[in-house]
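Please read the structure below before turning to the comments.
Heads up, one of the protein chains got dropped from this complex, but the rest are sitting where they should.
Order as written gives the chain letters A, B and C; numbering starts at 1 within each chain.
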Amino acid sequence: MNPRDPLGVAVVGTGKMGADHVRRIQDVVNGARVSAVVDVDAERAKRIASGIEGCTAYTDPAAAMAAADVDAVLIASPGPAHEAALLTAFEHDLPVLCEKPLTPDAASALRVMEAEVRLGHRRVQVGFMRRYDAEYMKLKSLLGTGQLGRPLMLHNRHRNAASPPFFTSSMLISDSVAHETDVTRWLLGHEITAVQVLRPRPSASAPDDLQDPQFVVFETDGGAIVDVEMFVNCGFGYQVQAEVVCERGTARIGDGHAMVTNMAGRWGGTIAQDFVERFADAYDRELQTWVDATRRGEVTGPSVWDGYAAAAVCEAGVRALEDGVRVEVELVERPEFYL
Amino acid sequence: MNPRDPLGVAVVGTGKMGADHVRRIQDVVNGARVSAVVDVDAERAKRIASGIEGCTAYTDPAAAMAAADVDAVLIASPGPAHEAALLTAFEHDLPVLCEKPLTPDAASALRVMEAEVRLGHRRVQVGFMRRYDAEYMKLKSLLGTGQLGRPLMLHNRHRNAASPPFFTSSMLISDSVAHETDVTRWLLGHEITAVQVLRPRPSASAPDDLQDPQFVVFETDGGAIVDVEMFVNCGFGYQVQAEVVCERGTARIGDGHAMVTNMAGRWGGTIAQDFVERFADAYDRELQTWVDATRRGEVTGPSVWDGYAAAAVCEAGVRALEDGVRVEVELVERPEFYL
Amino acid sequence: MNPRDPLGVAVVGTGKMGADHVRRIQDVVNGARVSAVVDVDAERAKRIASGIEGCTAYTDPAAAMAAADVDAVLIASPGPAHEAALLTAFEHDLPVLCEKPLTPDAASALRVMEAEVRLGHRRVQVGFMRRYDAEYMKLKSLLGTGQLGRPLMLHNRHRNAASPPFFTSSMLISDSVAHETDVTRWLLGHEITAVQVLRPRPSASAPDDLQDPQFVVFETDGGAIVDVEMFVNCGFGYQVQAEVVCERGTARIGDGHAMVTNMAGRWGGTIAQDFVERFADAYDRELQTWVDATRRGEVTGPSVWDGYAAAAVCEAGVRALEDGVRVEVELVERPEFYL
Partner (left out) sequence: MNPRDPLGVAVVGTGKMGADHVRRIQDVVNGARVSAVVDVDAERAKRIASGIEGCTAYTDPAAAMAAADVDAVLIASPGPAHEAALLTAFEHDLPVLCEKPLTPDAASALRVMEAEVRLGHRRVQVGFMRRYDAEYMKLKSLLGTGQLGRPLMLHNRHRNAASPPFFTSSMLISDSVAHETDVTRWLLGHEITAVQVLRPRPSASAPDDLQDPQFVVFETDGGAIVDVEMFVNCGFGYQVQAEVVCERGTARIGDGHAMVTNMAGRWGGTIAQDFVERFADAYDRELQTWVDATRRGEVTGPSVWDGYAAAAVCEAGVRALEDGVRVEVELVERPEFYL
């Protein structure tokens, strides 16, 4: 492609997330356009494509990736479909932004990793969008200055107003705490070595057989202790907070106190109601960063290694939840390729 | 009196404020007891005295002040009765804690001042209790360090949930902004030289003929500009805030964010509902400080000069409100006695 | 233009602000490109144009506006040059985003207004970017719900760390408070009817002959009282805050408490150091909104009437500052065209 032309992106999967990325590429992001949409539901793909000039609908990701006007791929299909789509993208040597999870388990993530290593250069950015949230970025940047000394502990709160009906106890780990696995690894620069899941008596507001909330404790190879309060039926809103405790100080994000009102005997403000509201800017920045890097011929952001490590930690976490014990995380040796 | 004995206090006036001071002396403050209560309502005085060992009821302040077991006087009667009570206390050379206002107008305050000067030593502490509030004390102390440089502006908010039925437009100045006149003079160490009162369109929540809110602007002899939002029917609670703007920084008190909740889509906390709740500790500290100083034979705290200056500013303020113009404040020369 | 093609924008004036808008159009905003840059400094224009594909350098705005690939104009030249550039844009019937001030005085703003009315349709959006700041937008939206009742007062703080060397006392009004004139009019939906400027003793941190800070009071035709603390050498950072006081509650923005640290005996966070940091997102959103509306053939945002009203209030404000009196604001009757 001519580096001055907009990046032609094939969006694979046009569910809620994929459709939102289509909108983002067309209306928000600079320097890209949707040149292909792929969905097993042919009607759905056609309907979306028809509203976009120069956009073709496909049902087969491989066909889309073979098209001349496709320069890059955004994978937003369900997790189990990711591995195949990634391997196809590798065949075409196309840059990929792959929504989290990279794949649903560590074994498949490992196969993707081996394939990318064989390809010989990084092609994949994994969609851990919290790395692009302004507050997390400030926190990371403050830690980087060394002013606070070495991090010793990280306290996380991850609260949803209510869980969708299909949510299971293990999905609190694999879908939700998954974000904190990446936050922990990225903020601290440590690998997670062990996981425990403590189980408070479930909230009366949670569905009958859901273990909600859960209190998760990570240990890291840098000697930090990390806790995550994971509560998907807290009732009052969507709230993500993090406090890093270092040798000489602490830093906290997520209070979200932009506007303060006095009203009816109370001071305070509103709480975001979902991740779309809370992380809208992070998604925009993630995609813009990916487009800019891709047009420069670079790959930045969370790597396949990060996706693999998250999958391995979540697997250990689900076992810790089910067996009620501390579970050690076993990672393969990190390929030099990802250092 | 033997300095180790508790201070015998005559409480003059046993309305809401006086009765609360009786309770405070008996149950909270160390080193004092109520030895006399005075009220024109003889039954009321007797009822209160009967619950306190060694306490006598009076209807005449002069009789109480002549009693052997009265070492000091707390005046909590209505403002118009203050002058006579103060002059009587001077005759008996008794230390006085006089609730604000010292007297209802500058002329009578001036007469009290002249009498105290004639007496030759300070006897009166005026009840501007904000000087004893922990937050105002912190603010004063920070200004005293000089870290922020010279004060240039002072922004005040003074909000009540709802005004009592007898409240008039001029009472917003003479009863309520009266506190900010003292706060301004004490925090900044300046005298107030001019007053303006701006009149927003009255709130629909205010009684029909009440000019509420009012926005008051003071100029001071130290070159500071001070504004006061005075709003007695704000609906949501009792809230007193102050921000001093200095050459190198600002400091703000009054947010009152002790406990933060997340609930029903909102984060935040409760707002005090009246001054009793907001300033309970300040009243306790004021009275304890007065008792301690009195037992040491000292007079500290706001002086008759402070009471006079407040009265003069409020008089000017009421004229500024009524005439809609800037009014200069005329003070007599400050007696050396009060320097 | 084909509505699917990117909007070709001529950027007139390539100083600090103009150059930043060039970057924004090229790298951030979706759906636009810089097709022309205009600067009296031909070398400067050429240097910028040479880095952008399909961009031509001009020294004469009229020449740029006549070019076939120019669909819209962004005026970022010094204020005195705006009138001529706007009138030229009207000749070519081009949509314009004009940086504030619309023009340096009310008389010239009026001429622009008359020209646009003659043109028969709105062409100009004035660059009051605070309307695009997320916090101000939240505040506006809350007021719109009516939950708080009618607005009675608006308290503003506008602080800069330090003023540039060329800054004069009247520029605190015409350059800085100019923003609050628009904020007042937009948030409250009132016109400003009178201005006073109170002058605290200048800060020792301010240059010798600069009246800094200033305390400005507006009255509005809706009966609100508005105060603005304007302090351009506050030393500690760039801080913009606003609190609206309504009949049933208040709302405040601008605390900016995203990240809280505990460090060295203090809790708290950092303060933005300039408007670029504080309002970066607002500029992005302003430009994206303009591009989107323009491509749809619409004109939204602050109008020439808003630019004129701001100019008239600032003129009155400068007189109020110089003469030390309350000055009434005289506006021409609002043309139906701008209702």
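Convention: a residue touches a chain if its C-beta (ideal position, glycine included) is under 8 Å from a C-beta of that chain, and two chains touch if they have at least 3 such contacts.
On a predicted model such as this, the values are computed, not experimentally measured, just so you know.
Engineer: Check the whole complex and report which displayed chains the hidden chain contacts.
Structural biologist: Touch partners of the hidden chain, whole complex considered, are A, B, C.
Engineer: Among B:L148, B:A161 or B:A282, which residue is in contact with the omitted chain in the full complex?
Structural biologist: Considering all chains, including the one not shown, the answer is B:L148.
Engineer: Applying the definition given at the start, please give the residues of chain A touching the unseen chain.
Structural biologist: The list for chain A reads 149-150, 152-153, 155, 198-201, 203-205, 213, 215, 217, 219, 222-225, 227, 229, 231, 234-236, 245, 247-250.
Engineer: In the complete complex, the non-displayed chain touches which residues of chain B?
Structural biologist: Within chain B, the residues touching the omitted chain are 4, 26-31, 53, 134-135, 138-139, 142, 147-148, 248-253, 255-264, 281, 288, 292.
Engineer: What chain C residues would touch the chain not displayed?
Structural biologist: Those residues of chain C that touch the unshown chain are 159, 234-237, 239, 255-257, 260, 262-271, 273.
The criterion applied here is as follows: only the chains that are shown with their structure count from here on.
Engineer: Taking each chain's centre as the average of its Cα atoms, which chain lies closest to the overall Cα centroid?
Structural biologist: So the chain nearest the centre of the shown protein is C.
Engineer: Centre to centre, by mean C-alpha position, how many angstrom separate chain A and chain C?
Structural biologist: The computed centroid separation for chain A versus chain C comes out at 37 Å.
Engineer: So the centre of each chain is just the mean of its C-alpha atoms; given that, what is the distance between chain A and chain B in Å?
Structural biologist: So the centroids are 58 Å from each other.
Engineer: Using the average of all C-alpha atoms in each chain as its centre, how far is it in Å between chain B and chain C?
Structural biologist: Between these chains, centre-to-centre, one finds 45 Å.
Engineer: I need the residues of chain C touching at least two other chains; which ones are they?
Structural biologist: 248-250
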